[in-house]
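Below are the structure tokens for one structure; questions will follow.
Complex shown without one protein chain; remaining protein chains in place.
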Amino acid sequence: MSSALHKKTAGTPSQGEGGDARAGAPRKSPSAPPGSTARRRARAGWLFASPALLVIAAVTVFPVVFSLVLSFCEVRLEYGGLRFGSPTLAHYEALLTHPEWYRALAFTLGFTIVSVSVELVLGTLTALVLERLGAGRGWILALLLLPWALINVIAAQLWSYLFNGTYGAVSWLCEQVFDTQPDILGQPVSAMAAMVAVDVWKTTPFVAIVVLAGLMLIPGDVYEAAEIDGASAWTTFWKVTLPQLRPIVAIAVLFRILQAFGIFDLPFVLTQGGPGTATQSVAILGYRILFQNLDFGGGAAVAVTTAVIVLGCCLLFLRVFRAQVDEGGRA
Amino acid sequence: MSLNRRTLLAGALSAAAAGSLAGCGGKDLDDLLTQAATVPRRPARLTWWVSEIPSRRGSVVADLIIRAFERRHPRIRVSKINALSTSDGNRSAIATQLAGGSPQPDVYLGDTTWPAQFGHSALALPVEKLLPSGFWDAYPAALRTSSTYRGTAYAVPFFTDSTYLFYRKDLLAKHGLRVPRSWEELLRTSRTVQQAGDVQAGFLWQAAVTESLTANVTEFLADAGATVLDGRGRAVLGGAEAERAFSLMAEFTARGVTPRTVATDEESDAQDAFVNGRGLFLRNWSYAWVNASTPGVSRVAGKIGAGPRPGFEGTGRSGVSCAGGWSNFVNPSSQELGAAMEFARFCAGDEVQRLLAREAGVIPAMTSVLGSPEAHAAGDPAVLRAADLRLVARPVQTPYYPQVSKALYTPANAVVRGSLSPADGVRAAREGLRTALEGKAL
Partner (left out) sequence: MSRRVLRTGVRRYVNAVNLGGLLIAVCATLPLLWMASASLKGPGEISATPPTLLPKDPTLSNYETAFERNGIGHYFLNSVVVASLSTVLILSLAFFAGYALARLPLRGRGAVMTALLMLSVFPPIALLVPLFLMERQAGLLNSYPGLIIPYVALNLPFAIWIMRNYLSGIPGELEEAAVVDGAGPLRTALTVILPLARPGLFTAGVFSFTATWSEFLLALTFNGSDDRRTVSVGIALFTSQYQVPYGVIFAGAMTATVPIALLVLIFRRSVVSGMTTGAVKG
């Protein structure tokens, strides 16, 4: 922990340089022998970067293009292998006119917004507690890592047991408190809430640790200034702590939002998308179209629409939080 | 320079991928059928995707079958792969593998609702020409129909499944009540025993959004005399009969006869509650008999009975059961088509069918075995009564069956939860069926 702290405090001044500090990195490179060395280094740059970039392109960029083609095709499995039929708009027509797609999208967006907000609030609270904690902080941090490192599917199985309507511990607790036997995963609202709860349990530690790192970065003199001004703890938090946290939180939130948007494991194990289609995420819908209905063209249409939405959100986010992301990336 | 390299590489990559995808003509069906027609004499290895077959005496039934097969074909070795226990999860898992062109498993056990979709998508070998003439005479006609898609069979019979009403003999006797003959009576009986505090739940069944619920809905609709599809395969669900069936499903939960958890229960959950003594009645498939009457697994062993499902008062219909079961399919990408086909045929044959009657808690597919000494010796009421049932088929003759099934179970689940009225549920199901049958559902 402390090592990270030091690194960061050492790095903070560079924020002040503003502009394109990192792009300025080559300036640090020896400028003395210009000719051959510079060219060699420039060539090495692409040589070093290209294997990684090629792998990424082969598995992401190229398939997205391929998806686009597929989504406009009749694709059928035949005994000889795949058969690509005539171009068609049918997959998009089926998808965009079907209420289920909109429901899946709404659930996914709702889940993303609610779970990320809750994680952000709880994560910040946890970080504030951890920051003030003296002895034992290391251990509590370590314990917090356990849910984070747990395999999603295991977390989902564990909670599906705890939520079981007949013998689950959570259901039993609810029964003791509210005196009725709840069917947590059997009712849409409670099933969604349960899913958010599991995601919160598993991911809040990540947010908490990131926010904690941000808290440790805030230089002490800022607080001293606030104290001299006679600001209350509450005002200090809103006026001093939070703005300072923004760059880090922005990155973490972007990360979490897009991760939550792809949610598959939890509904797959916990509710299979039910009850009805209440917890069917876009990813579950896509998986079903693919491997339940064996409709590859339709699956490709889901892939393309999802990709468009994600890229759109990402661009929007980068536009709005450009400054924060840059700072966060540079801190 | 760098840009050039990038463009070149991207171009080469796309060309390679496009080429490999287009050039997948490969084997055609006739080659596959020729290969499948001869049983190899050289050593061969097979894998069999099989779920746990309920066992009467604790032996592993699949292993017994494999051993019997290996005695007949000493050069062929068979190993099994554990399949999943739920029909839907199992289907997605195996379909994923088959669609990926995996040569394994060579033979897979699949639900009798699969042939149309799997045949349509080339995930199963058409076996019609590989079966001896007169083969189907030994099996129920309904099984042949469900195994066939567009005139070709895609599945080889293994065992059938029917549904029954399982009940607690002891509790009924305690209250001096008889086994209900109608749903109305079942509701009354349940309330009586529940109010006496002898049991938590009256009637346990399955209403999770899976195939389980589709089977239940099909039965309730048949009980009420409602039609799902007309003779030309169009969705005509509606009318007072359909509403009666949907109303009954809502009534079970509304009156507390069925716990609300039914909305997430599949067969294993309902059976689990029953064997733990939490229910008076259970609707389940025939295998539940073995599980519920095995001491050690079941707390109600020796206290239960099984009979045909009740019907509605005044219809004169009872004993409706969904036609279910599991058949063997051959993976068209198998490297051992001949051996695989031989194994599937062997499982449908006399030796294995008798073995099933003796050792397994399922209903053998071969009709003649049902009356055999083995079947009588087993004494399983589910097996012995199999012939009395009124079998109804699910609308399986469509490549869009998963969507059709979904069109039935989604609104039905909402009706059970009380979030949709029975009339609206029926309407939603009809609309959903129409979309699904056109292949436009998701």
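Think of it as A and B in the order they're written, each chain with its own count starting at 1.
Criterion: a residue touches a chain if its C-beta (ideal position, glycine included) is under 8 Å from a C-beta of that chain, and two chains touch if they have at least 3 such contacts.
It should be emphasised that the depicted structure is a prediction, and the values quoted were computed from it without experimental measurement.
*Asks:* Hey, which of A:85, A:99 or A:136 is the one touching the hidden chain?
*Replies:* A:136
*Asks:* Please identify which residue in A:45, A:87, A:110 or A:243 touches the non-displayed chain.
*Replies:* Answering carefully, the residue with contact to the hidden chain is A:45.
*Asks:* Which parts of chain A are in contact with the chain that was left out?
*Replies:* Within chain A, the residues that touch the unshown chain are 1-4, 7-8, 11, 20, 22-23, 25-26, 28-30, 37-38, 40-42, 44-49, 51-53, 55-56, 58-60, 62-64, 66-67, 70, 81-82, 125-126, 129-130, 132-133, 136-154, 156-159, 161-162, 164, 166-169, 172, 201, 205-206, 209-210, 212-214, 217, 220, 223-224, 227, 248, 251-252, 254-255, 258-259, 261-262, 264-265, 268-269, 282-283, 286-287, 290-291, 296, 299-300, 302-304, 306-307, 310-311, 314-315, 318, 325, 328-331.
*Asks:* For the chain that got dropped from the picture, name the residues of chain B it touches.
*Replies:* Interface with the chain not displayed, on the chain B side: 2, 17, 20-21, 24, 51-52, 54, 81-86, 89, 93, 96-97, 99-102, 104, 268-269, 271-272, 275-276, 291, 297.
Definition applied: only the chains that are shown with their structure count from here on.
*Asks:* List the centre-to-centre spacing of chain A and chain B in whole Å, with centres computed as mean CA coordinates.
*Replies:* 39
*Asks:* Spell out the part of chain B that touches chain A in their complex, as residue ranges.
*Replies:* Contacts found on chain B: 2, 5-6, 9-10, 13-14, 17, 21-22, 24-29, 32, 88, 91-92, 95-96, 99, 101, 117, 121-123, 208-210, 259-264, 269, 273, 278, 332, 400, 402-403, 410, 413-414, 417, 419, 440-442.
*Asks:* Using the touch definition from the top, list the residues of chain A that touch chain B in their complex.
*Replies:* Touching chain B: residues 46, 50, 54, 57-58, 62, 65-66, 76-82, 84, 90, 94-95, 98, 100-101, 165-166, 181, 183, 185-188, 271-277, 285, 287-289, 291-294, 298 of chain A.
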